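Note that one protein chain of the assembly has been removed; the remaining protein chains are unaltered in position.
When the chains are written out, they are named A and B in that same order, and each has its own residue count from 1.
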Amino acid sequence: MKLTIDQIAEAIEATVEGDGSAVIEGLSGLQEAGPGELSFLANPRYASAVAGTKASAVIVARDWQGVCPCPLIRVDEPDKAFAQAAGMLLPAPPRPAPGIHPTAVLAGDVEIGDEVSIGPCCVLEAGVEVGDGTVVSAGCYLGQETIVGNECRLYPNVSTRERTRIGNRVVIHNGSVIGSDGFGYFPDEKGRWQKIPQVGTVEIGDDVEIGANVTVDRARFGKTVIGDGVKIDNLVQVAHNVCIGEHTAIAAQTGISGSTTVGRHVRLAGQVGVAGHVDIGDGAVAGAQAGVTKNVPAGMFVSGYPAVNHKKAGRIRAHLMRLPQLKKKVNELSRRLSDIEQARDAGQADQKTGNGS
Amino acid sequence: MKLTIDQIAEAIEATVEGDGSAVIEGLSGLQEAGPGELSFLANPRYASAVAGTKASAVIVARDWQGVCPCPLIRVDEPDKAFAQAAGMLLPAPPRPAPGIHPTAVLAGDVEIGDEVSIGPCCVLEAGVEVGDGTVVSAGCYLGQETIVGNECRLYPNVSTRERTRIGNRVVIHNGSVIGSDGFGYFPDEKGRWQKIPQVGTVEIGDDVEIGANVTVDRARFGKTVIGDGVKIDNLVQVAHNVCIGEHTAIAAQTGISGSTTVGRHVRLAGQVGVAGHVDIGDGAVAGAQAGVTKNVPAGMFVSGYPAVNHKKAGRIRAHLMRLPQLKKKVNELSRRLSDIEQARDAGQADQKTGNGS
Partner (left out) sequence: MKLTIDQIAEAIEATVEGDGSAVIEGLSGLQEAGPGELSFLANPRYASAVAGTKASAVIVARDWQGVCPCPLIRVDEPDKAFAQAAGMLLPAPPRPAPGIHPTAVLAGDVEIGDEVSIGPCCVLEAGVEVGDGTVVSAGCYLGQETIVGNECRLYPNVSTRERTRIGNRVVIHNGSVIGSDGFGYFPDEKGRWQKIPQVGTVEIGDDVEIGANVTVDRARFGKTVIGDGVKIDNLVQVAHNVCIGEHTAIAAQTGISGSTTVGRHVRLAGQVGVAGHVDIGDGAVAGAQAGVTKNVPAGMFVSGYPAVNHKKAGRIRAHLMRLPQLKKKVNELSRRLSDIEQARDAGQADQKTGNGS
């Protein structure tokens, strides 16, 4: 798609500073962009790259000050505006034509909505329902009585276990597994693990996006819940009976242990671990690699292991980095104190021998 | 399935306290349960939820003291009893009928036992053997000469590489990979990595359960071994030549590096990392996110990075959390010491000038 700077600016309610007639046909980062490409400045960290960019236009904040060799497109939120421009300029993921591929294997009682695409080598077990406009890509497996809502997209090799419920407009990327057994055993008298049946289900709300090779376990009983609007990155583990509140975002390789409740609008960074049976309050944030071992109050930002208030964790880390110096100082104090003690003891000895001043 | 409280109690050798005639048809947590549902109290943390439960019966320990609005079912081990009740009341995972699906692709010399189910789009390469009563679900791939024992269940999209050996009653969840190459290279004179052939195999014992999207690498030579009764959670990495002893349990996202030996009845919590060429003794435990860098004696509980005795790690963490206060105290000592030194130095100066007391 090709659009002039002016056409883009009009669509995203922006002001153009400079000549808006140039044609844009791609997007790129400030340093990588070339002629014909649009770039943007959202992170102040990259401000110094604007002056040297070879882009044909740059989206910046309305109040941004600085020198740019090409026209500026001023907006309220450069991040959002760039995303909108990307949607106009660049190709959306290709969408397969509706229909059921002849190599797909569907049980007799499967219910398929309108304009649905079921890809090659998919398997849909008995009682599966797929809503209108949903795409089930090649190699997906939907277990018995899995219900998928409208306008969803399951990328290749996604699999669900029996009785999984998926809302509307849900996207699940390649290789993710929804509804596998939770990890529950108790030891018998010889210490051999006996399985606790995992007979619950998974319920995924509307507008959820789940990354690639993610695992979401079914509940032991009841259900594992992923609320509306939740976004989950790649290789995340969600254990049995976890409940994740609406519009929460979870970055890659994070793991949430069983029966933990994560609130709404929470953000968990990458490689975070959350213990079981913990409550994370609405709007809380956990920094990368944090180990959350107990409840987190609403709105608190925690980090470190064990995770504590981020500011406290930062102070502790700063002190930790200076621990060798602290040890040195203590040694020095010890020496100075010994000097004083020796002088004192010598003085007392003098007094005892009548040798005082 | 519907059973009365008395029927359940009889089956699990329990004592009923209250009216045992009510009908139970489901299970749930103390807080989520409603009429007709059975709940249980195993974790003392939830004791306060018993008084307010809407369940129709609660399984508790024989000596539990407390108020409950519904009949109690007293047992020795509530966890175990609840698991047994779950097995009676709730549906087991649906089991496909025996037979080979017409879309499965089997090499000519594959050996299939009695009552085996091979699902749609499975691929079984030359020399594969599958034992009696085993279910190989849709989309599984069994590499050359893979041998799977009796009564196993491979969920969809599991894949094995050539010469993998799997025992009896083994369960492997969706998307797991058994027998991929170990990570072994040596640098050539230009620092380019040259591959060390990974020509060993993987051997999995009886009664093993492996979660979803797990990776178990084949040995460089010899074999990677997973002992009888081992339970592995989702997204775990088991590197080449690792040997895991019987009845060990490994929680999600833990990784075990090459040539490490893990003993019997060991428990590794979630997101643990174990270095290569390390021995973990029988019955040892590693806490969540621990970084195990050296041998762990049998029975020791370690945590932290680098992992040390858990009690020591706890003490160190407690001191770490109070590090800012320690620094403050050292600063205060330093000031007090300076005061004394100044007084001393002033005194000595006085003496030198004949200005003493």
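Observations on the model:
Definition applied: contacts are C-beta pairs under 8 Å (C-beta built on N, C-alpha and C of every residue); 3 or more make two chains touch, one makes a residue touch a chain.
Everything numeric in this text was worked out from a predicted model, so none of it was measured.
The omitted chain makes contact with just one of the residues A:S117, A:N241, A:T261 or A:Q289: A:Q289. For the chain missing from the display, the contacting residue among A:L27, A:I196 or A:V262 is A:L27, taking the whole complex into account. Here the missing chain is touched by one residue of B:G66, B:P197, B:P297 or B:P324, and it is B:P197.
Residue-wise, the contact with the chain that is not shown comes from A:A251, picked out of A:A57, A:A251, A:A275 or A:A307.
Contact with the chain that does not appear here is found for just one residue of A:P156, A:G281 or A:P297, A:P156. Considering the complete assembly, chain B touches the hidden chain via residues 103, 105, 121, 123, 125-126, 139, 141, 143-144, 157, 159, 161-162, 175, 177, 180-181, 183-186, 191-197, 199, 213, 215, 217, 220-222, 235, 237, 239, 241, 253, 255, 257, 259, 271, 273, 275, 277, 291, 293, 305-306, 308, 315-316, 319-320, 322-323, 326, 329-330, 333, 336-337, 340, 343, 357. Interface residues of chain A with the unshown chain, by the touch rule above, are 26-29, 32, 43, 45, 77, 79-80, 82-83, 86-87, 90-94, 101, 103, 119-121, 137-139, 155-157, 171, 173-175, 207, 209, 211-213, 229, 231, 233-235, 247, 249, 251-253, 265, 270-271, 288-289, 304-305, 317, 320-321, 323-324, 326-327, 330, 333-334, 337, 340-341, 344, 351, 356.
Methods note: only the chains that are shown with their structure count from here on.
Mean C-alpha position of chain A lies 23 Å from that of chain B.
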